[in-house]
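The excerpt is restricted to a subset of chains, each kept in its original location.
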């Protein structure tokens, strides 16, 4: 019987269980409550209170869980099976009791991630809007600022949005200010789209981040960009944050602030595969808004990007 | 922390948990594997292999679980709170290993329900197509044929469909032939739509079932129909089968064989509420096909009908 | 083998042919080119050049053909099987070579219907916008003005729309002026919605038409309205024109000028069934715009209304 709370037995061929059946956990992994049972925690963060235009990413975790039941185990390029390398489980959604105020909601999120990190578990999170990355980084309390690999259409390093310091347009500005990430070991890929002020771009560049706009990405190509990212982060502990809007809206329309002229999914996948061996200590996939996604393809993209990250994350964890 | 595998604590005000969060079980009840913990089992039956035109009801359980997180506990008319009356849990989906052959799939379903009934648990099931009712009834192995209350646009008492005996158009013909239901204590409500042969209607009527076509329903009104149903089934053990296509496609478009001119949801709800006190020993809601339901309203209707049934079922169970 | 150009053999149970297969003709009737083979012609009129706001009804015939494959033969209330009473075939779509000018397009349509009527065949047409009714009536060249039963949200008796005489808001004004229909034997049912001028309502009423607004319909009820319609048209030759927007947009959203507060489909069906025995000499179903109908329910409603009309039309033809 295919029940969610049984451990996924990779010695048995799961091809015999229809993927539309059962209650969907992320990747059909077991739902666990005891963090000591796992190496990597798949976590939902259903929060989008820091969005300006089009909320809806609060529904992201549920729908990505749904589509993630289409995912399988062995990577067709690397032949990595993350479930052979690590113990991986879904630990449900972050509880956010104080949902109506951004600062308090972010504090609630932090609290939960502190438990995860203090248990020695590495989280792969699914948002929610991009504001959730800040409390995750805060929970890590890194001794030394982390390196950052950040895929996005926007730098998310604005000082304020609509007069607020904590929105989905500002997390990496705050993270730098709070000493959570080291801009000189940070790279942003896929940036594009007009802005009403240059201050976001300028902060990223001036603080020392490597900002790879789409036009430069096109010229360099995947391989060169991968090389550069690897050079920037080296062997240092690195957080990977994946905003789905780095990908072109043709491939991933279901997001609140789409910008045309973005990455293809094949480029996105190739970039992540290129990061094998990077010292990852956490990652997230954010800004999937299922209500804006009539064909469901964006949630599928989100689930697949999550799987791609899981493959390199599991290799990093067992290293 | 709002996790699915904690028991729903009705002493705590669940109004503090956002409904879009967490992994969706039916009605946000706990996911249970030990049948001895519950009185009523909420069960998914993700099977639609017996459909002619438009399959997709295999995805019904998952999406109805999703929308059922919008449901709450206290009924606004009867003030019944089923969770106060009974122990209720989600036991996941029926495993159906042999999904490509109808006869074998139905046998797989039966096997699972035998366990439920032998544990003394009453199932409230969510299909799947209407063929699933037959194996549920078979699993009951009633000493005496059951009474049946059946809401549907179609009698589902055809002898064959496309040359097959076991399809979603034939379950109640088979159930009568196999002695599982007593047609003289059976009633079908909401029947309508042209047919290529009168044999379905004729079998129902000639076998002694009370068939209430939509036109007669309109003339009689809810109260009279309720009275008649209660007279027909009396105090006898009764199974309730709810095909979502009994409801008009304006209210519930997401189903494979829609027929215009059906029940409103308010009529549907009033009919179910009228059945308080009937001796129910099981029930199902079938034929919700989420892929045919762009606005999601049909899954919401399915979840609410399920809740309405749960209210009268829980009263029946504690009687 | 289920092929479209075989005659539908009503002695063989068509229940054995899957409805999603085959090239869709209206009601899965044979496609005929020789008018002498049939009594009733099912005709598509893919024209919507006379629409102000939202065109798209030009795609109506194709999608209604598609959904009409869900229709069956024996009416569940009257037990009429139109295919037993009459020879019925699909004669394809009206050719409209001059599609970019309204007046010429209407002339093209007229030409085609002249052939149908001179062959003694009765047409049941599917639009297209409501402008198509005028050329059909012209083709009839009635010696005496016809009686009219007209279901619609709008009277369609404006003098002009956007300065034009021939639009989908004016056909019945023109038909009165051209002596094609007799307003004193005409009735309009379902009228509602604000107007920028009272002249449409006034023309209908002042010319002698019976205009039954929705509010009066609600008060009278289906039976009284049916009685009144029958009194008005009596035994005289009568044309039936069914604008899908007479039905509420909850039931039939896919139309260009929806008005809330309309008929339910059950009321619509009951009204048509009430017209058994009326001396019908032609009918149409218009204004279904599939592109505005995400769930496809409007085309299903259109196909079912067409079937309901076919039942009473076939009785009229054999009388």
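As written, the chains take the letters A, B and C, and residue 1 is the first residue of each chain.
Throughout what follows, a contact is a pair of C-beta atoms (placed from the backbone, for glycine too) under 8 Å apart; a residue touches a chain by one contact, two chains touch by 3 or more.
If you're wondering where the values come from, they're calculated on a predicted model, not measured in any experiment.
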Per this structure file, total copies of the shared sequence (3 shown): 6
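Criterion: only the chains that are shown with their structure count from here on.
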Shortest contact path, chain A to chain C, counted in steps: 2
From chain A, the most remote chain by mean C-alpha position: C
Central subunit by CA centre of mass proxy: B
Approximate Å spacing (C-alpha centroids) for the pair chain A, chain C: 55
Distance between the centres, which are taken as Cα means, of chain B and chain A, whole angstrom: 40
Distance from the mean Cα position of chain C to that of chain B, given in whole angstrom: 38
Multi-partner residues of chain B (each touching 2 or more other chains): 294
Chain C residues touching chain B - in the complex, by the definition given at the top: 13-20, 70-77, 79, 248, 250-251, 264-266, 269-270, 294-297, 300-301, 304, 307
Interfacial residue positions of chain A with respect to chain B in the complex: 1-5, 16-18, 20-25, 31, 33, 44, 46, 58-59, 61-62, 65-66, 90, 92-93, 95-97, 99, 112, 294
Touching residues (chain side chain B, partner chain C) in the complex: 52-54, 158, 160-163, 191-198, 201, 213-215, 218, 248-251, 253-254, 257-262, 292-295
